[in-house]
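With one protein chain withheld, the remaining protein chains of the complex are depicted in position.
Chains here go by letter, A and B, matching the order in which they are written, and residues are numbered from 1 within each.
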Amino acid sequence: MSRRRISLRQELPLLVWLVIVWGALWQDFSPGNLLFGALLAVAVARLFYLPPVELSGRFNILYAIPFALVFLGKVAAASAQLLYLAVARGPKVTNAVVAVPLRSRQDLMVTATGHVISLIPGSLVVEVDRSTSTLYLHALNISSPQRVESLKQEVRSIEAGLIRIMGTKEELETLRMEATA
Amino acid sequence: MNPDRTSPDAWVDMLSAVFMIVGAIMSLGAAIGLLRFPDLLSRMHAATKPQVLGLFLLLASIGLQMRTWWVWPVLLVAWIFQLLTVPVSAHMVGRAGYRTKHLHRELLTSDELEAVVQKAAARAAREDGSDGGRGD
Partner (left out) sequence: MMNIVLVVTAVIFSLAAAGAIVRISRGPSLLDRVLATDVLLAILGGALCVDMAVNRHLNNLMLVVAISIIGFIGSVTVARFVADRREQPNES
C-alpha cells in the first residue's frame, strides 16, 4: 500500500457519497449546507486517509437499474422461500458448502459479488480465497448435485451483471469471449 | 375502512399498512428460523437476511406515511448502510462458526471447502515439522 496521492477523480464518488449522507442526516439540501458538507467531506478524506478503492472508472447506469430491480425481486422471493423453509422443513433442512471460482481478480469486484450473494437469502460467504478469487458459500436447502450446479451458475451470472455495471474493459472482453464460445 | 372510498390517500394508507405487516412477518420469520433450524450456519441464514427486506418495507412505510420528500434520502441512507453492514457480520459469524466446527456434517450434501482446509492444515503441519500429529 503506497501513500501516493490519489487523483480527485478517483476520490469523487467517496466525496459525493459523504455529502449525500451529510445532507440526508441534516434533512436539509440547501446549497449552503451542502457546501459545508463538501468542505467537511474533503477534510475527512484528507485527514483519515484510507487506501484508495481501485475503481475501474466506468459505471453503466443502464445495466445498474435492471440489476437493482432483479436483486430486489430475488431478495423478496428468497425471503419468502426462507420463511416457508423455516416453517415447513425446519430441522430437516440440508445444506452444502460450495466453492465458486470467480472471473475477476479485483478486490472490489469480489467484495461486491460476495455482498450481493450474502444479501440474497439462502447463501452466505463462509470463506474467501483472495489469491484465486474463489468464494466458498454456505447454501441452504441444497439436496442434489444439480442444485449445486445451478447455484454456481447463479453466482457467476450475478458476477457477470456486476462486471457489466462497473467492471474493467478486460473483464468485459473475457465476458464477451465466453458468450461467443 | 370503507373499501369503495378510492381516494389516493386511502390507497397509500393501505399500501403502507401492508408493508408494515409484511415487514413485521419478516422479523417473525427470522425468529422462527432461529428456533427451528438445526445448526448455527442455517440459523445464520434465517437471522440476517429477512431483515434486509423487512427493514426496507418498514422504511418505505414511514416514507409513505410522512408524505414529504426529504425523509426519503435519510431512509435510503439507513437502508444502504444496512446493506453494507449485514453481509459483514454474517460473514464474520459464519466464518467463526465454520472454523469452530459449529455445523452438522451429516446435514451437508457437499463440502468443497473441507478438502482445501485439510490440504492447508497438512501443509502447515509439514512446515512446522514439530507438531506432525495434527491432521485428523
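Here is the rule we use: a residue touches a chain if its C-beta (ideal position, glycine included) is under 8 Å from a C-beta of that chain, and two chains touch if they have at least 3 such contacts.
The structure presented is a predicted model; accordingly, all values stated were derived computationally and were not measured.
Residues 1, 13-14, 16-17, 20-21, 23-25, 27-28, 30-32, 34-35, 40, 43-44, 47-48, 51, 54-55, 58-59, 61-62, 64-66, 71, 74, 77-79, 81-82, 85-86, 88-89, 92-93, 95-97, 99-102, 134 of subunit B touch the missing chain (whole complex, contact as defined above).
Operating definition for what follows: only the chains that are shown with their structure count from here on.
Put simply, subunit A touches subunit B in their complex at residues 20-21, 23-25, 27-29, 72, 75-76, 78-79, 82-83, 85-87, 90-99, 114-115, 118-127, 129, 136, 138, 140, 142-145, 148. For subunit B in complex with subunit A, the residues that touch the partner chain are 25-26, 29, 32-33, 36-38, 41-42, 44-46, 49-50, 52-53, 56, 70-71, 73-74, 76-77, 83-84, 86-87, 90-91, 94-95, 98, 103, 107-114, 116.
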